[in-house]
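Note that one protein chain is taken out, while the other chains of the complex remain in position.
Going by the order they are written in, the chains are A, B, C, D, E and F; count residues from 1 in each one.
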Amino acid sequence: MVNIDPTLMIGIPLFMGFLIPSVAIVWKNSPRYLAGFTILFNLIASTLLLIRSLNAPVISVLGGWQPPYGIVFVAGPLGSMLALLISSMTMLTWFYLPPHIKEGNETKFYMLFILLMAGATGMVLTGDLFNLFVFTEITSIASFSLLAYSRGKDEKEAVEATIKYMIIGSLSSAFFLIGIALLYGATGTLNMADLASKIPSANHNLVMMALAMIITGLGIEAEMFPLNGWTPDAYTGATHPVSVMFASVVVKAGFFALIRVVFLIFGAATEALQILMIFGLLTLFVGESSALRQTDLKRMLAYSSIGQMGLLLVAFSLNNQTALVGGLYAMLNHAIAKGLLFMAAGSFIFALGTRDISALNGMGKRMPVTSALFTIGAFSIMGLPFFGGFISKIVIIAGSMQAGTEGMLVAILILSASLIELVYFLRVVHRIWMREPEDDSRLKEAPFTQMFPMIVLAAFVFLMGIYPQAFFKVLIPAAQELLRGLGTMIGGA
Amino acid sequence: MTAGNVSKYVYTAIILFLLWIVLTSTFFWEEILAGLVLSAMVAAMGYSLFTDKGLGNFSPKRLAYFLVYIPVFLWDVIKANLDVAYRVLSPKMPIKPGIVEIHTDLKSDIAKLGLANSITLTPGTLTLDIDDDRLFIHWIYVRTTDIKEASEEIGGKFERYMKVIFE
Amino acid sequence: MNFYTVLEYIGMFLVFVGALFLFLGALGIFRLPDVYNRLQAGTKATTLGAFGAIIGIGLMRPEWLPKAILIAVFILMTNPISSHALARASYRRGIKLWDRSVVDRYGPYLREKEEKEGKR
Amino acid sequence: MDYTAFIRPEYVLMLLFAGALITYFAGKYSSMARYSLSLLFSGLALLMVALLYGKNTLSVWTPSITPNGISMYVGTNPLTWFFAIILASLSFLTIMYSIPIMKGKRMENWFYTLTLLLMGSMLGVVFSSDLLSFFIFWEMMTLSSYLLVTLAGKRSDKAALNYMILSTMGAYSMLTGITMLYVHFGTTEFSLLSAQIPGTPVNFLWLSLGLVAVGFLVKSAALPFYVWAAPAYSEAPDGFTPLFSGALSKLGAYGLFLFMYVIVGMSALIGMGSFRGVSSFGYAIALLGSITAFIATLYAIREDDIKRLLAYSSVSQVGYILMGLGIGTSLSVAGSLYHALNHALFKTVLFMGAGAIIQLTGTRKMSEMGGLATRMPITFLTMLISIFSLAAIPMTSGFGSKWLIYEAAINKGFVFIAPLAFVASVGSFLYSFRLLQAVFLGQLPDGLKDAKDPSLLVTIPMIALTSITVLFAIVPGVPLGAIASAESYMGIQPIQVDSLFYFRIGNSFGAYNALVVMTILLFAMLVAMIMFAFAGSKSKKVDQHDTYLSGEIYEHHSDLGLHYAANFYRPIERMFEPYLRLRLERTYDAFGRGYELLSEGIRRVYSGDVQTYVYYVIGFLGMLIILAGWWW
Amino acid sequence: MIKKSIALILIAILFVAIFFTLANDLPFGDNRTTTGVSDKYIYHGVNDTGASNLVTAIVVNYRGFDTLGEVTVLFVAATGVGAVLYNMGRPAGKKRKKTEASLIVRTGSRILFPMMLLFGAYIFVHGHLTPGGGFQGGAVIATAFLFKYVSDTRYHIDHNKFTATESVVGMTFALVGIMGLLLTGYFLFNFLPNGSPGELLSAGIIPIIYVAIGIKVGAELTGILDNMMEVEQ
Amino acid sequence: MTFWIVCSGIVLVAVFLATVRAIAGPTVSDRLVAVDALTTITVALMVILGFIYGREIYLDVALVYAVLAFMGVLIVARYMEGGL
Partner (left out) sequence: MIYYMAAAFLIAIGIYALMLKKNMIKMVIGLSLMDSGVNLLLISLGYINGGTAPILLNGVKPQEVVDPLPQALVLTNVVIGVSVTALALSVIIRVYKHYKTLNSDKVRDMKW
């Protein structure tokens, strides 16, 4: 079996990112294909990586300097799974792109697009705290740029969203870096595994202060309430494929970074988990409640994403294997289903020219295929049986039940929020299928290249709903990896 | 590439290489080699504007004038600085500032730059603007507003050197 | 008293004089009445001061001399340019001369030029 | 080939789910295919369910689907079969009935697909033998029934949404309870669970069982969750209402039977606390059931809308079922199961008839109907018998089941439950009579002069169900035999069924002999009818609008509310008016509106000004820092 | 007012927290941990990497991957600025509607421009020996171009040439990394000899990387400047 | 040593005076003049510090600083006259 070094998943996109602008001078359409090729490479590499990492974590030492002196890439099942998620979602979004990015400079879009993927991949694979910061910045800056890419009707909102996102995002990175600095001051190292082994004996005050800074810094990326003010605007303002990337790639990587730091470095510090739990629940409720009253389709999806991120936070902070598996499952499901929803919503909006939910009346007749795909995504988020969301919901509930009386309360809260979610998604689905359209004309469905990614995602939503074992094969070791902590994995130096 | 351009290029490269030697202050072959390569590359990017005359600048007369100009100029600078020092330190601040106009016969831009900078560096006077042959000078103690007189007083000496060195 | 010692003393002298001129320049900036007059002091005295100090150090450490000269020359070349640019910009931005200034030939010139451009 | 190998519950489900899919695609192109395929699939499923009689199976139908390797099971047993056969036959008959009723209606093709899907998921609920598949089918059932309700178009929107929200609320509560059980016992299979129940802490059982019960009470439309029922039953498409009310509403009871008696078991249930030998939990259910029966009856009495009237009646009758179920004695459980069957039979017929009449008259207001008895004799007759059964008029099977429940309640000396039930029973007689009177008797409105019985596809199911009602009145031993074996499966002492025509339940208090009671009552009825026949010539025919006009003839102004049916039970209404004004719907509405308002406020958190967000971030960090100093 | 007081209270909390945490738990001037990784860099850095400048040793060698990431950040930002300001510039060939610079500034730029470029080159070529490095050198180079923009309202860069240059040097950096992987199995492995510390041709791949970075950063920053300068108000 | 203390003291007084002007203004130009002078002073100071610490690298720093500072002032000046 061919092995591809995980570092190449950064190296190749970078190389191609540098190559694309030159080739574009002589061959105008090349960026799309070069980007596609790059993403394909990452897709293959991450698939192989995932298979390898199920046996033993794949560790790639950069520059030949053994940890903790150099930077390492550590690809456990969890990291590899996320890398695969990132590359596959990027691939599918790549199919979805063309009509949505016509207005701007396409060459630059494709460069940013693959670099965003590279950044997110680096975020999930790196085993070095400062390197994580660097990759977070790559991802953020690429996101900012892609967000501001919109031209034409949405341009105004896009730039507004960008500047908000940038200000909050840069604030977050400053805090993250302060946290890193304090940790370095306390332990003298930046390697995550090494940190994990040194933190218990390090100065407690420093570590706690660092924790506060890091939770704030990464909490912004993970859309934790009240740090997520930028989120709804960013999702709404972005051009549709970029919204997909936000929901399915960027936030997932940010969330993973937060979880990893808390779990691996701080050995699932119980104080941190309590904070995450409380604010996870808040995020869940604020997100879902805000979505309840939306009239803007994308904004509703954005708030729903916030709610789901809250759910993930809650699931992870329960800190037992079942809940973690459920949380990971929800993470996957949300990436896939919300990606699908944003794509379908993008197609609706592209065809209708408005984001207003009331314009969706009777879309089931006007764009039946897209409507069906949207519905599948919605059902999965709502957690109906035979869709991925169902499995994640029951597993998370089972996980929370293991946490005693408080867990019971958590379960009830999760389900209440889930009920709110059901209501607003049902309203939309209801409109699509059950209301009479004001204008009976058939709208043009998206072309097959755009339909294809949606169909693939819908198929995955189903697969996750009816054959979860396939996913558990990866998720159970992934959850165990988190519970074990990185410290025991590569043991410091 | 015209002969003029070759001359300009070579001149630029030589100046840059000298600069490199000064910067590195060594004679390791590696440094020399790097200096040659980099000077050649950088010269290619800027030679057309760097000089008007090219290798012509290396004529002995120009070099000689240049060498003489340095102490002359420095002495003027020191003299004038003492003057300004006096004005600054004196409690009454004996200043009589104003903007006067002077004229120059210099044609080349580089020569004008030399002149203007010399004037500026000489305390008491500051070049505000140049338009063709007219220079506007801020003078900390205006002794005359007449263009001819002022020209001689402020820039006369420098102009003569500049004419030889740069034109 | 060998050659290097002599150089060192000269260097020390230059550094001291340089420091003095830096101080004078700063004092001029502090005391003089308007931007243009402050520029006079600021450019000249500080340039000379820095020049002296840097060359002085170069003399005290002869192996540094080439680089020291380079820095000094660079300052000598750039400071008048930036001062000039500042003065010009200030004037064009409408910052008035000190009210006890005796003559202003630049203002009429600018108005004249504007009129010409306006006609075109 | 041994066909019996295919008579397994999992194949029934597969048949129906595949059937739904096939029907959808075939039905898109041909309405004939749609009708015949849906009849075929449901009929076949019915046949298979019937053949499952007496079988006990249990099989794994999926590989493990949870991280801990939980598999899903389906199986059948006497209790399952009893409900399955009701559900399957009602589904089949409803499909048949729907062919003319739903013809040309909105999204007709979806109707059949969803009905088959619903049938499959209802059967799935009863066949499933583990918590997870139970819950999955339960959710599917909710979803497909929700979709069926929405098929009615815009008018059903609110009702459907409310139904869905409350159902989901119930389902989530159930999920919580189920997960508690799973996490505590580490298994989901029913028999494995029930084996571990003895010795479980009482509090735990109360909590989990209570949470699960909420889901079933919602589906049963019991107090305080009944608010969805009347709107949903009445606004659902006419083709769906019979199944909705007749079949689907029984699943809540099934779930309670399952969890209370099969999984937890009688002894553990008593162990959770008891009251006069009845488990406290069951008593609570019974109490809720009786109050529900009572209140819903009051609402039904007020209704002029025929579907709403029947809807409230359903709620009330399900209350009886819960009552018997909760009391948990041999007699009461039998009564409960029997009443579930009866209610399925008569309420389906009533809703079918109502649907037919609505299609004919174009209105649901009873005050705009009347005198249809002669024009629609078959409808009249079938509905009449069903109404008798509903009103528990002796000689009908409805009487038998209610009798059993009363007797059980009185036996136990439940001074609160028994009177409530009795009053409710009187109430149901009142609204039944109103229905009968307003729709079939009196004068025919001008528009309905050429009304006639609906097509055979409508009448055949009605006749079939009515015949069963009559048949079971005569041979109660047939259903009671099945009930007895279901009881013994649940670990409850089965009632004794001596023969098909005669049964007798021996206990300390007395005995109920159906044949004897029936015969006596039949005789009394005959006497009454003869008396009426003789007196008939002397009675005066009064116009329906003649109520308050002292005989003065007015033009028919039904909209003035002067129709006979409009304020039929005004005096009784007046009596309860103050209490009825405190409708629970308002509370729910207020809660919903309140939450929406709250959400409106919550989203103002996202002020749009980036500086506000900076405040949030810094505030959050400040809080963490303070916590860091304080806690740690 | 309330807003302002809240802000001030929060800022005070942060200030106090950061300052006192540092002051109490990381006493200034003697907190270089001996358990940490930096001793390795300090005592073995010169031998390991051949770079006398330990910061360089870390930046380019031990943590060269961060630097690759950093180059990427700049690249992404430059691309982003291009994408953000796309289509906001003046039409081709039109001069910017701006006050011309004076002859002094213009002529000054003619003479100083190549010198500044050479400074830049000097800095990144000697990155492993002096405090400079690719970024600093690149910044100086970009400053040289900035001087051009400042002094000439008609100035604009040749985008194609810049793009090509950027591409080549960027790919060089990535390729050096990939070469390391191919030759030794480690991405960014220093596969060249270290030489003797203090000389120009020492420190293995560091000078190559720094030259690439220098040019890249110079071109990148210039590109950003170009984009911003071209924006029509 | 005394010598260096005296020199540094004089330069620091200069820094102080220029800083006062930089803060006091009153116009942007005034501040800029002060900043310009400060940068020149800083270059000199860096060279002096390099000597005191005996590290040649300070000279490189000073050179780069001189380049950047010059450009900084120039840019602001050009901005003020509307040349950007």
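To be clear about the criterion, contacts are C-beta pairs under 8 Å (C-beta built on N, C-alpha and C of every residue); 3 or more make two chains touch, one makes a residue touch a chain.
Note that the coordinates shown come from a computational prediction; the quantities given were computed from them, not determined experimentally.
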Q: List the displayed chains that the omitted chain touches in the full complex.
A: A, D, E, F
Q | Hidden partner chain, touching residue among A:Thr47, A:Ser170, A:Ser416 or A:Gln480 | A | A:Ser170
Q | Contact footprint on chain E, counting only the chain that is left out | A | 3-4, 7, 10-12, 14-15, 18-19, 22-23, 26, 28-32, 37-38, 41-43, 45-46, 52-55, 57-59, 63, 66-67, 69-70, 73-74, 76-78, 80-81, 84-85, 88, 129-131, 133, 135, 197-198, 217, 221, 224, 227-228, 231
Q) If the missing chain were put back, which residues of chain A would it touch? A) 130, 134, 137, 141, 144-145, 148, 155-157, 159-163, 166-167, 170-171, 173-174, 177-178, 180-181, 184-185, 190, 232-233, 236-237, 290
Q: In the full complex, which bits of chain F touch the chain not displayed? Write them out.
A: 53-57
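Following the convention adopted for this analysis, only the chains that are shown with their structure count from here on.
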Q) Chain by chain, through touching neighbours only, how many steps does the shortest route from chain A to chain F take? A) 2
Q: Could you work out which chain's C-alpha centre is the most distant one from the centre of chain B?
A: D
Q. When the centre of a chain is set as the mean of its C-alpha atoms, what distance in Å lies between chain C and chain E?
A. 31
Q | Averaged-CA centre spacing for the pair chain C and chain B, given as whole angstrom | A | 14
Q: Just give me the whole-number Å value for how far the CA centre of chain B lies from that of chain D.
A: 102
Q) Among the residues of chain F, which ones contact at least 2 other chains? A) 60, 63, 67, 74, 78, 81-83
Q) Could you say which residues in chain B touch two or more other chains, in rising order? A) 19, 23, 116-117, 127, 129, 131
Q) When you check every pair of chains, which ones turn out to touch? A) A-D, A-E, B-C, B-E, C-E, C-F, D-E, E-F
Q: State the interface residues of chain C toward chain B in the complex, per the touch definition above.
A: 21, 24, 27-28, 31-34, 36-37, 39-41, 43-45, 47-48, 63-64, 66-67, 69-70, 76-77, 79-81, 83-84, 87-88, 91, 97-98, 100-107, 109, 113
Q) How about chain F: which of its residues touch chain E in the complex? A) 57, 60-61, 63-64, 67-68, 71, 74-75, 78, 81-84
Q | Residues of chain B defined as touching chain E within the complex | A | 12, 16, 19-20, 23-24, 28, 30-31, 34, 38-39, 41-43, 45-47, 49-50, 109-110, 112-113, 116-117, 127, 129-131
